[in-house]
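Shown here: the complex without one of its protein chains, the others still in place.
Presenting chain A:
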Amino acid sequence: MMENAWIIPLFPLFSFLFLLLFGRKMKESSAYIGMMLTFVSLLYSLLVLFDRFTAPTYKAEATWLTIGDVQLTAGYEVNQLNALMLVIVSLVSFLVHMYSKGYMHGDERFPIFYAYLGLFTFAMLGLVISPNLLQLYFFWELVGLGSFLLIGFYFFKEEAKQAAKKAFIMTRIGDVGLLIGMILLFWQVGSFEYDEIFKAVSAGDISAGMITLTSLFIFVGAVGKSGQFPLHTWLPDAMEGPTPVSALIHAATMVAAGVYLVAAMFPLFSASDTAMLTVAVIGGFTAIFAASIGLVQKDIKRVLAYSTVSQLGYMMLALGSAGYAAGVFHLMTHAFFKALLFLAAGSVIHAVHTQNIEEMGGLWKKMRITGPLFLIGTLAISGVPFFSGFFSKDEILIATWEHGNFGLFWLALIAAFFTAFYMFRLFFMVFTGESKSNHSNTHESPGIMTIPMIVLGILAVISGYVNTPWFGTFLGDWLTEGNEALGHGHIEGPAWIMIAATAVSLAGILLAYLVYGKRSVSRDFLGGEASTMHSILYNKYFIDEIYQFTIVSITKAISLFLSFIDRFVVEGLIYAVTGVIRRLGKTGSAFQTGQVQQYGMAAFLGLAILLVIFVLTGGYIL
């Protein structure tokens, strides 16, 4: 099966092309085309995964480009990580395809939505089976394009348009880092192939400084894509896209690509302590930073967005603490429970037509399916025992502790408390208490939307059991099998960590219950909305504003200045001269030597400057 893995991304591509051409005539039956084709992808991915349990890694490639004596290849590879990612991506994509049939019902541009979904899924699947950095970069950009189109899907909303542009440009900043890192590696190793790079690293062909430098550059790419501090601001804004998109792209797949990249390049990272520490620190800081912002947000999707940023920070923290298996494990469980939470949130939004949690309440009775499913997702992300998030978060905490990052460990533990608190705050405010909306016709979503949620709900519970300290660490052992560079599948740690994690998450839940459920503690027990702390958190530490005032305005100023010269100094002269000539009724605009002087001046000035520099630097003296 593995030798046919290349076909998996082609089904969604076909769906994209087909719907682009015939979508208009298909109307809403486009959904079936998209669902069918992603389902085939899912089946294939599952077969490949099962194959990979027994068979060794498969890799095929062909020469793609020859420049001089350099040969660049293209191909595909199925190793443990790829096989797992294929299943996660195609599964979530299929479920989102299905869910969108109900959610997007009645949208004028329904087929286009499905076409974009196909394009995105194609790019994401292509990304995970790439055997080299160049091909990864290729799909990396395509994924960004798909995300751009989907975030801006509601283009009639100004925010959506802005968010799409912001997401694209912010992630591009990260991509530049990736590109530089990639090219530096190429310069050192002479190949973009993962295998070649790792071989060179282990053989000591690359200097230690270079390893650190390249891995940091590559990490910049991951930071951009995975919404890590300081390039995280695009992700919450990206919530302007349709909710199924948020579930697919901004929770389960695309944002995980950054984590995937670090995981895929893990042997390079682990060769440099500085790089590992940077990954861990950025991850740990992002985890607590985003969680603290999540405490006070009022938009249901924004809360989830910040929790995504925070959870991705956890994954980075794990990878940076040599917990390869833990990071990938959390990537998987998070994909399921976060997709579930987003889809459930979509179902809520679908029912009450608002995203403001202040205007929700008492939905538990009205949404008999969504409510319990949302609760499952909340329990999983909060790390309550026996749910998937519990096991993976536990692995991360142990990895951090055992790697000696004690400071980060405590930060992560506090972040876990925050997570439990804000997630249950969300739950209690949405599902319990009095109904605040006037929508009397609030109703449960149709089956086509609830079935995907049920599937994810089941996975959010059971997916943790593939890697537990009690029943065996299958996933971790399998992931690291045959590759010492990836570390151990499971790291033994003190038992109190598990207990502490449980206690912390239960404490968070309890506090949320007291404040928002039972309301026995005032909501303003820590200062209320007027306090400085609240204002800082609510405004996301003013990061956007800081960017606005520094980088954006400087760039704008330079651009304005140059444009000013071009437009007013030069053009102003043109207009002045033409105006005079017109008024005088002379022979027209043919004799406008005035402004052309400027152009000639520029050339002469340029020449003069070059010659002066030449003389000063010693062209003559030699």
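Convention: a residue touches a chain if its C-beta (ideal position, glycine included) is under 8 Å from a C-beta of that chain, and two chains touch if they have at least 3 such contacts; residues count from 1.
Here is the rule we go by: contacts and distances are computed from a predicted model.
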{"item": "Chain not present in the shown complex, as UniProt names it (candidates \"Sugar ABC transporter permease\", \"NADH-quinone oxidoreductase subunit N\", \"Amidohydrolase\" or \"Sulfate adenylyltransferase subunit 1\")", "value": "\"NADH-quinone oxidoreductase subunit N\""}
{"item": "Touch criterion as defined above, residue of A:W187, A:F386, A:F406 or A:W496 at the omitted chain", "value": "A:W187"}
{"item": "Touch criterion as defined above, residue of A:A55, A:I169, A:I462 or A:A495 at the omitted chain", "value": "A:I169"}
{"item": "Positions on chain A contacted by the hidden chain, ascending", "value": "20, 63-68, 70, 137-142, 145, 148-149, 152, 155-156, 160-161, 164-165, 168-169, 172-173, 176, 179-180, 183-184, 186-187, 555, 558-560, 562-563, 566-567, 570, 574, 578, 588-593, 595-596, 598-600, 602-603, 605-607, 610-611, 613-615, 619-622"}
